[in-house]
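Left out: one protein chain. Kept in place: all the others.
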Amino acid sequence: MTAALLFDAGLCLLVLVVAFSAVAGRGLFGAIAFFIIYGMLIALAWLRLEGVDVALAEAAIGAGLTGMLLIGAWSMLKQLGVSGLPGGPSVPLRIAAGAVSGLVALALAATVLALPDGREGLSPAVAESLGRSGVDNPVTAVLLNFRAYDTLLESVVLLIALIAVWSLTPRAVWGGVPGLAQHARSDGVLSMFGRLLPPLGLVVAIYLVWAGSSQPGGAFQAGTVLAAVWLLVVMAGLYDEPPASSRNLRLALVAGPGVFLAVGAVGAAFGVFMGIPEGFAKPLILSIEFALTVSIAVTLALLVAGRPRRPA
Amino acid sequence: MGEPDRATGVHSLSVVASALVAAVLPLPLALAVLSALPSLRARMLDLLPLAPVPGLVAALVVPDGSVLVVPELLLGLRLEMTGNGAFFLGFASFLWIAAGYFARAYMKDAEHIGGFCAFWYLTLAGNLGVFLAGDVATFYLSFACVSLAAYPLIVHDRTERAKRAGLVYIVLAVFGETCLLLGFMLAVEGAQSIQITDVRAALAANPWRDLTIALLVVGFGLKAGLVPLHPWLPLAHPAAPTPASAVLSGAIVKAGIFGLIQFLPAGAEPGWWSPLLIWAGIGTAWFGILVGLTQRHPKTILAYSTVSQMGLVIAVLGTSLQVGVGTAALTAATFYALHHGLAKGALFMGVGVIQKSGRRAAGAVAAILAALALSVAGLPLMGGALAKLAIKEPLGGGVVELMVMLTAVGTGLLLLRFLFAVFGNRKQNAAIRPPMGLVLPLFATGAAALILPWLLFGGLAGHPLAYAFERGNLWTALWPVLVTAAIAGLALGWKMPRPPAIPEGDLIVPASAVVAAAGRGLTLLYGRLARPLPVPREPLLRITGSIISAAEARLASWAVAGTILITFALVLIAANALPGAR
Amino acid sequence: MSGAGLDSATLFALTGAILIGIGVYGFIVHAHLLRRILAFNVIGSGIFLMFGALGFRGAGNGTDPVPQALIITGIVVALSLTALAVALLVKLAEEEGGATLPEEQPGRGEAE
Amino acid sequence: MTAPLPGAFPALELLIVLPLAASLLAILLGGRLAPRIVLLLGPAMLVVTAVLAFQIQTQGPVRVEIGGWEAPLGIALIGDGLAGVFLVLTAIVMTAVGVFAQKPFGSEGAETTESYTFWPLYFAMWAALNAVFCGGDLFNLYVALELLTLTAVAMVAYGSTRAALRYLLFALAGSLAYLMGIVLLYSATGTLDIELLARQDTIEATRMVSGALMTAGLLAKTALFPLHGWLPPAHGSAPAPASALLSSLVIKASFVIIVRIWFDVMPDVAGTVFVQLLSILGAGAVLYGSLLALRQTRLKMIIAYSTVAQLGYLFFIFPLAGGAAAETPWAAGAWSGGMFHALAHGLAKAAMFLAAGLVIEALGHDRIDDIKGIARALPLTMFAFGLAAVSLMGLPPSGGFLAKYLMLTAALADGQIGLALVMLAGGLLAAAYLFRPVNRALAGDYVPEVAVVTYWRQLIPLGLALLSVALGIISEPPYDLLQVGRSKVAVEGIDD
Partner (left out) sequence: MTDAMPILLMLCPLVSAVIIFFLREENERLRTTINIGSSLLKLGLVAWTLEGVGRGVIYEYRLEFVLGLYMLLRIDALALLFIALSSFLWLVTTVYAIAYFRGTANLSRFFGFFNLCVFATTGIALSGSLISFFFFYELLTLSTWPLVVHKGDHESLAAGRTYLGYTMVGSAVLLFAIVWMEGTTGPVEFVAPPELDKLSGTAQGAIFALLVAGLAVKTAIVPVHSWLPKAMAAPAPVTALLHAVAVVKAGAFGIVRIIYDVYGIDRMAEHSLGVPLAMAASVTIIYGSLKALQQTDIKRMLAFSTVSQISYIVLGASLPGPFATIGGLVHLVHQGLMKITLFFAAGVLAERRGVHSVSQMAGIGRRMPLTMLAFSVAALGLIGVPPLAGFVSKWYLGIGGLQAGHPWVILVLAASSLLNAAYFLPLIYRAWFTEGPDSLEQYDGKEGPTALILPAVVTAFATLGVGVLAGFAFSPLGWASLIVQREYIP
């Protein structure tokens, strides 16, 4: 057994323990905290599996944004005075659920072990077509060229999730500002970060998008960074969230998917839906990525902020 | 048989004759329809005597064996003039004319006159149709027409008595019709033809022979007053207006006799039917006499007399079944029935005249009534004696003949009782001169009853007229009369114990009591059975309902559904993976 | 993977399987919806981990990029669903003052 | 399969692009103008689907390789008969509901939550449905299905947060199971393309497990008994147009994927026990759903439980396809019957929910006990309801009858008397539970006071109901379309 394997085994064990704590832990806040740690550990695992893009996404989105969502919900519930059920799940239920989930895990494990060896997957095919994709990073090539249709739908999923969250807005505050008003002191640490971070975040984001074509990174990761920066700024009380009725906001929301779709539609007009001509591949992909980044950033930030709660 | 017999339609009638035959039925039918029209109602009474005229003329003019076939009508309408049928047609038409004339005067001020006329015409059409029918369907139609259309005539007065009589009548009539229908179906199926001649010829060989004959005898016997199917007669005759009673007893009852004549397989000796009919007839004759003697109402007595007389005719018809007797007996029966019909019709009219006019009519009317009574009783040289003479031969001597001859005594007594009932009633105080409209038909019919036998005896009885004057025959006719006179004298001189009061319709009284009791019992029983079983439906529904609701609440819960989902996935895997699952 | 004995990829794949089991447990056992949402995310990441591990070829062969791309898509989708679920949960809490569905509270049946 | 000729009309692509664009446009334009988009898009989509149907009918199945990348690297869209009929159904129902929703989700004055958010959701749902029906890649189907779930849950949330959350939970679980199945399948085969997968004919444990997992997940989304717990509250409490979409289209999406899996992807994997199990659950759904529908007191809840019941029939096709049933005079009788049922049910159910919506608009409620006389106030609406009921009961001459007839023939030819009896019982139960509201609506001899419902809006459910009935009369075009590119398995049976 090599050291690497030993490390991996330790990591796995840690992941499992943390995951169990997140799932079965007593306190809700503790569970969420464990979940965030768990996300980070998973990101680590992804690094071990040479999936840097995934690691980034997992850390940013899986652990970061999801964690923020959960914490936000937790604090809202706390404000509302809603707590968990007294007692918790009954013992028979625990046993039954344990048995069932154990079975699931066993069945899956068995299936995994039963998988035949020597599977190549699609890496040869990707490698073969990478040259025609316009980018060097195979993951980006898959995301934005080979399976661009998936990504298009995915960006719409994100956008529609926001619309869905907005659909929960009471009529009275429609078109209003998401989230609760932040009253951070203007000279506090948050405020300082809020002033410092945006330019930095912007640079990082642009780099991530740019690098995404050849190295790990891309629109989603970049969008997440930007969204995080925005959230920080808002939390610092420097800027308020824009109202949901803002025309510019709406334009920003649809820009990414819109550009993406437009490129696809133009392709369709020339005979190949979502077809990206070889010569224009890189600039086209990059412009899609930038547009997407903006939209994703705005969408993610608003998703975390939640539905409008205050009149504009 | 399939197709109605179109090819063999023998159009052997001359144009005039066929026009006559064709007019016999439509005329009264048309008049019946006209009677229903409010504007014409009043006139229709006057036309009553006119309607049967074509019948009479046809009976006189149209030769025997003439056939008129109209395949488009009914199941293939066939009118046929047979020998006996012509006689029945003729005498019935005559009686209907007379009674119609009588009715003009008698019913002048009656209520519901439109209805009376309509049904009179209908009954008439049916009655004549019976005698002309050449196919079973037409016969049945005519017979049913008589049966049903006579009902309104019976209940015409709307009295309680009339209603009761009507009820008994209609119940029995419908029963009789049903029996006839069944009998006809069986007979037709056996004959594979609806022609009456074919049907009669095939009846003896019919596998259902006995049942068929039984059904026919019941059906026709009911109309003819065969005991125990007779109770409607003594109820209906007195209840109906007199002209109706006259045709009921004189012509309608004869439809039953004619039916037997038409359908019984004469001379074919079908099993024990001959003795059965003979003895049933004799029984009926005696029953009518005995019960009739206990009655007070003159029309009732006449009705019982009709029962009795028809019993005799049926006895004669019974003999016709024997080999070798056949046609002669039928002719004799026809002759007897003919006389009886006219005489009885006249007697009823007489009662009507007395009713309307009281003592003033006593003289001449009494004379003709007495003469008719004596004739029916068989006083020598009267028409009735000839009739008795005609049936003597087929009866063939022995006990049967003796019994028949003895009924002459009974009949004599019964008719004496009748005369006493008519004239002995002191309460009658109306004393107006009877209108000619009533008297004329009475005398015409009476005369016909007394005279016609003389004219027809040669033709029908198969003997020269002189035969009637042979000593033996005279004596045969005379002794019952003498016995009757003796008994009557004794009865007058020696105060007889009052006969038991048997209600009109005799057997119907206990019978209806039994029916009523049975009805009550059935109702009670049905009530028991029909009570629904107590099924606990409500709680059952509630329980299943609550089970379903509980199940649904569980299934909505994710803890349960999630477990199911996962279990499900595992089961699905197993379903494909387990050995033997594929 | 039986042929190669236990390697890192298998290890992570099996970890993924167990993570799924843990998540399933949480998904079933908790009535509190926030914890269910959390469990959902655990299952999701377990599946992704398994997916990634199964597509991992170790050094030299190169990792299969397609699963990675799919996983990234999956993560975003999961986030979208989580966001909606959280928003719905908050609304439920605002409307009904609870963070559980009524049929899963002991002693209360479905009343809709 | 024919690749589209260069310059051929890109019908399939437009069916994805147009509603997506409309959705984005709706977000951009806002609640004032968004409702009007459908008035343009609806006819356009109808035309495009008609062209597509024509293409499929005349040229055979269409296959579009997106971005020009061949599978397994790229994603393909499949335009076969199955996709064609469901795309047409979607276009019809979506357009009708879109026109109908102009009122409840339009805004006369200021933009409201509903008028703004409904339309992007609506168009996205349309896109998602189209993507599912013509998707040729299992993972892409996953993404499309999630988009569909998002829109559907959000629409339910207009009516009831609780129902929406419950729906979401079931959907999440279903998604995870499906995703798990995909992961295993990809790991085993290295492709997610349906056609490529169909060519693999080895039966391995992995494929079995993944098939089962995908099916289980999709069953939760399709709400097959006993996983239907979420459906009645969700469909019963959503706004009427949303309910119409959910019942008539959304659940069909996951069903179509199940059909694709078992008839196209891995027919060899399914065993006799498996297909029987599905049909037994279907039978359970028919009986259980009907019984519960009988116990409901609200019109929409009856319709919702009716959906639970009607879904059951769809699962009869798994054991009935093939076997002795192949001998029936009708090609792929059971399979075609099942698809016809889905179509007829889609049209009829949409009509019913829209009619129920009008009743609620008129009366302010849908309690059956209190809808007396509504037939006099809204005769066209109740007529539409009645017509739709005819189709659901499977009475001639409706599409429901044709479907039932085809399936019944197959069932009896195959000796599956039990299923045949369940089908008949289901029809009778449907008659029983649908009769109650109709009877109630006809009762009374007065016209109740109701809010004004315009005539033309009553025509929408009527039109849908008429279409559902007409499907039984003008059945040849859809039937023929359905046969294009039909899986061989639909005739030969999936279990042998």
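Each chain carries a letter (A, B, C and D) given by its place in the written order, and its residues are counted from 1.
We take it that a contact is a pair of C-beta atoms (placed from the backbone, for glycine too) under 8 Å apart; a residue touches a chain by one contact, two chains touch by 3 or more.
Not measured: the values here are computed from a predicted model.
Chemist: Based on the whole assembly, the unshown chain contacts which displayed chains?
Modeler: It touches the following shown chains in the full complex: B, D.
Chemist: Can you tell me which of D:11, D:356 or D:413 touches the chain that was removed from the display?
Modeler: Candidates D:11, D:356 or D:413; residue touching the omitted chain: D:413.
Chemist: Looking at D:43, D:364 or D:379, which makes contact with the chain not pictured?
Modeler: Of these options, the touching residue for the absent chain is D:379.
Chemist: Among B:47, B:128, B:155 or B:168, choose the residue that contacts the chain missing from this document, as touch is defined above.
Modeler: Of the candidates B:47, B:128, B:155 or B:168, B:155 is in touch with the missing chain.
Chemist: Looking beyond the chains shown, say which of D:56, D:147, D:393 or D:484 touches the absent one.
Modeler: Of the candidates D:56, D:147, D:393 or D:484, D:393 is in touch with the missing chain.
Chemist: Which subunit D residues touch the hidden chain?
Modeler: 328-331, 336, 376, 379, 390, 393, 395-397, 401-402, 404-406, 408-413, 420-421, 424-425, 427-428, 431-432, 435, 439, 442-445, 472-473, 475-476, 479
Chemist: What residue numbers in subunit B mark contact with the hidden partner chain?
Modeler: 2-4, 36, 70-77, 115, 137, 140-141, 144-145, 148, 152, 155, 158, 163, 166, 170, 174-175, 177-179, 181-182, 185-186, 188-189, 208
In this section, only the chains that are shown with their structure count from here on.
Chemist: Looking across all chain pairs, point out the one with the most C-beta pairs in contact.
Modeler: Of all chain pairs, the one joined by the most C-beta contacts is A-C.
Chemist: When the mean CA coordinate of each chain is compared with the mean CA coordinate of the whole protein, which chain is closest?
Modeler: Checking distances from each chain centre to the full centroid gives D.
Chemist: Look at all chain centres (mean of CA atoms) and spot the one farthest from the centre of subunit D.
Modeler: B
Chemist: With centres defined as the mean C-alpha position, give me the subunit A-subunit B separation in Å.
Modeler: 107
Chemist: In whole angstrom, how far does the Cα centroid of subunit A sit from the Cα centroid of subunit C?
Modeler: 14
Chemist: Hey, what residues on subunit B touch two or more of the other chains?
Modeler: Within subunit B, the residues that touch at least two other chains are 549, 552, 556-559, 562-563, 566, 569-570, 573.
Chemist: So which bits of subunit C are touching at least two other chains?
Modeler: 20, 24, 27-29, 31, 36, 50, 54-55, 66-67, 70, 73, 77, 80-81, 84, 88-89, 91, 101, 110
Chemist: Quick check: in the complex, which residue numbers of subunit B touch subunit C?
Modeler: 549-550, 552-554, 556-559, 562-563, 566
Chemist: Looking at the complex, which residues from subunit A come into contact with subunit D?
Modeler: Touching subunit D: residues 107-108, 110-111, 114-116, 119-122, 125-126, 129, 145-150, 152-154, 156-157, 159-161, 163-164, 166-171, 174-175, 245, 247, 250-251, 253-254, 257-258, 261, 264-265, 267-269, 271-276 of subunit A.
Chemist: Under the stated contact criterion, what part of subunit C meets subunit B in this complex?
Modeler: Touch list, subunit C to subunit B: 24, 27-29, 31, 36, 101, 103-104, 109-110.
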